[in-house]
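Pasting a structure here, questions to come.
A single protein chain has been omitted from the complex, and every remaining protein chain is retained in its original position.
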Amino acid sequence: MKFARLILANLFRKKVRLILTIGSFAVALFLFTFLAVVKSAFSRGEEIAGADRLVVINRTGLIQVLPLSYDDKIAAIPGVKAVTHNHWFGGVYQDERNFFPQFAIDIENHRKVMTEFKVPDDQWNNFVKDQQGAVVGALLAKRFGWKTGDRIPLKNALYGATKTWEFNIDGIYHNEKPGGDESQFWLQWKYFDENVPPVMKSTAGWYVVKLNSADDAVNVAKAIDEKFANSSNETKTETESAFAAGFAKQLGNIEFLILTIGGVVFFTLLLVTGNTMAISVRERTGELAVLKAIGFSDRAVLFFVLAESLLIALIGGALGLGFAILAIPVVGAALNGLLPPLLLSVSLLALGLVFALLVGAASGLLPGLGAMRLRVVDALRRV
Amino acid sequence: MLGISYTYWGLAAVIVGFVVVLMLLPIPLSYNVRSVRARWTSAIVAVLGIAGTVGVFVAMLSLARGFKATLVSSGSPDNAIIMRAGATSELTGGVDLNSVNIIQDAPGIARGDKGPLITPEIVIVAPIPLISTGTDANVQIRGVSDNVLAIRRQIKIVEGRMFTPGLAEIVVGKNANKSYSGLTVGNTIGLGSVKWKIVGIFDAGGSAFDSEVWADRHLLGPAYNRGENFFQSVTVHLESPDSLVQLRDALSKDPRLNVDVTREVDYYTKQSGRLTTLITVLGGLVAAVMAIGAVFGALNTMYSAVAERGREIGTMRALGFSGVAVIFSFVVEALLISFVGGALGCIAVLPVNGITTGAMNLQTFSHVAFAFMITPDLLARGIVFALVMGVVGGLLPAVRAASVPVSSALRSM
Partner (left out) sequence: MIRVDGQGSSNSLIQVRGLNKTYRRGGENIQVLQGLNLDVDKGDFVAFMGPSGSGKTTLLNLLGGLDVPTSGTISVDGDEITHMSSSKLTQWRARHVGFVFQMYNLIPVLTAYQNVELPLLLTKLSSADRRKHVETALSVVGLADRMHHYPRQLSGGQEQRVTIARAIVSDPTFLLCDEPTGDLDRKSATEIMLLIEQLVEKHGKTVLMVTHDPVVAARAHITLHLEKGVLVEGSAERLAAMAGGAA
């Protein structure tokens, strides 16, 4: 590109200014990426939830249990493909800060409902045979360096006196959905049921229902709740995504906060870079006039200015994205399981770059138009 | 120092220093004012940039302040909470009636005219829709004893009245009233198998209790199919903050009991540990990055200002003003601009004060609402932040301007 030299040379006119402007872009893009990744983590549950699955909880509250007898009754409702029940275990591994979700699962039906979790058959068979067995998610295993065959103690104070329960890791599951959860710890419901106080026996924390078709969701949910209406344990049934969304919404106006910060960043960046471009163009009025005199068209001059600002945006943006790629895993580690994994997808990076280029174009547009409309005779008269 | 926070001292020092500098300023301030007016677009850019950053900065600080007041500073140092040994939260704590009877005679517990100041309590989490989204939040419902207000002394009824023991009446915290739908005085809501009338709103000083709903424990338990003789926790008012040790020793030595005794403030600090980490890590990173971005922007603007005034600066120095005078002049100008920007940012963010937002505390599984808390010292901090950005942004370009040889400065442009 024969004009490349002219454009690049003009960029390096004032090195400090170039570095600062590139730095501003890098900072803004880093922030943008970070906020987007955090927002995605907050809404992950909702995103990966199944539309063809329902969650059934006790209407009076999440921590109330449901009778085990509901299992068959739910399975009998038309539209229901399979039902499974879970219990929250809530144990502590070594330190309270090592939080991860633990579920007592129903081994007969779990795989029929939670189809995205994949466990090699031989591992699953070992788990079924082992009452004290456990299956853990791949990410969880990685976090603590667990392998199959390890014996894991979990201290539990929720059900009666504090007791240490021990489990054998028989299998590791993978989630076939990208970004899906791989941080759960599963134990056998039978083992759980045998070792809890009488008041907790034969109960389910909640049910998960797999539907024949996602279209049946509303009808089946209604049918389930109607079945148990007016009983001593009324149910509340909703789709898995609605359930996850409800949780996310309790995390406050995160989205609003993020959008606001993002907006302020965008606005400030535009302001500063636009001003910088304007000043940089103003400095060169004489030169631009001479370029026009010797035959460069108005549009060519506009193109030069836009090319400069776009180049700065591209370089700064790429730098910011680069920092994000390096920093986000570190932040994820610092959060230590508090949030779903912070994922940086290729499409997000592309979006960030587009955003950077948009700001670059916008900041170069006004000064560029000014340069385009510059009349040679007026500019040279300033002498 | 002297009871006034360091922030105010810092601000005072800056203002005094500023006035001194102004008085000693060789280059008259009118030059700066006129310069700013002549290049008003650049000045506005700088002002707005700083205003935006300061606004977000103060907003985030006030969110952290409100959050801290709620989760971390709940409870009082002269109350103790007693739960089953090893329980990590009230939800999982369990104390039976026999234990309560033993506890109430223990040393260290303050006594009122009706007997020892202890309140055995049950805690339930119930779904109530959020006003903001319409979806359910898990709200903490606390079944308290009649004497609870004598034990939790920082809590005041600010609307209506306390519930009458024995009646299906409830009082709600002021954040609960603002965040969850239907919790207004005179309204009725269903909790468990009972319909309850809301008769009052209480103010708990922004602490976690402000997000709770309180009812008579004798009625709340049965509404949720729970017996009357089993509680999640027992909170006692201590004779003095130091009595905690005495109480703890007495209870741990008793073979009939297996309980943990924790100072109420410590319990709440621990409760919020995870959420605090989350907000600190995320919020801290955002704030740090924004600060860096703001400094870049300020530096950029000031460098450009210097670049455009190259010849002016050369002229001034040719006339005899020293390099130091030039530096002073620029820094003063930067401070003026950043002060205006900071003030603008603070004013713009004021309406946010008092807005409630919430978070789910994963350790207690309940929703906690907290409000943005903008205090004068936070605003002062915002202004100081702006001024620091101004100095950082103005100093380097100013030094550069002063060190360019006069002859080349005069020739520039």
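Quick notes on this structure:
Going in written order, the chains are labelled A and B, and every chain counts its residues from 1.
Everything that follows uses one rule, which is that contacts are C-beta pairs under 8 Å (C-beta built on N, C-alpha and C of every residue); 3 or more make two chains touch, one makes a residue touch a chain.
Values in this document were obtained by computation on a predicted structure and should not be read as measured data.
In the full assembly, the chain not pictured is in contact with A, by the touch criterion defined above.
Annotation: of A:223, A:290 or A:361, A:290 touches the absent chain (contact as defined above).
Residue-level contact of chain A with the missing chain is found at 2-3, 5-6, 9-10, 12-13, 286-287, 289-298, 376-377, 380-381, 383.
Criterion: only the chains that are shown with their structure count from here on.
We define each chain's centre as the mean of its Cα atoms; on that basis chain A and chain B are separated by 26 Å. The part of chain B that touches chain A in the complex is made up of residues 41-42, 45, 48-49, 52-53, 55-56, 84-88, 91-92, 124-127, 130, 132-133, 135-138, 191-192, 224-225, 258, 273-274, 277-278, 281-282, 285-286, 289-290, 292-294, 296-297, 299-301, 303-304, 307-308, 357-360, 362, 365, 367, 413.
For chain A in complex with chain B, the residues that touch the partner chain are 14, 16-17, 20-21, 23-24, 27-28, 30-31, 34-35, 38, 60-64, 90, 92, 96-97, 99, 155, 157-158, 161-162, 232, 236, 245-247, 249-253, 257, 260-261, 264-265, 267-269, 271-272, 274-276, 278-279, 282-283, 331, 334-336, 338-339.
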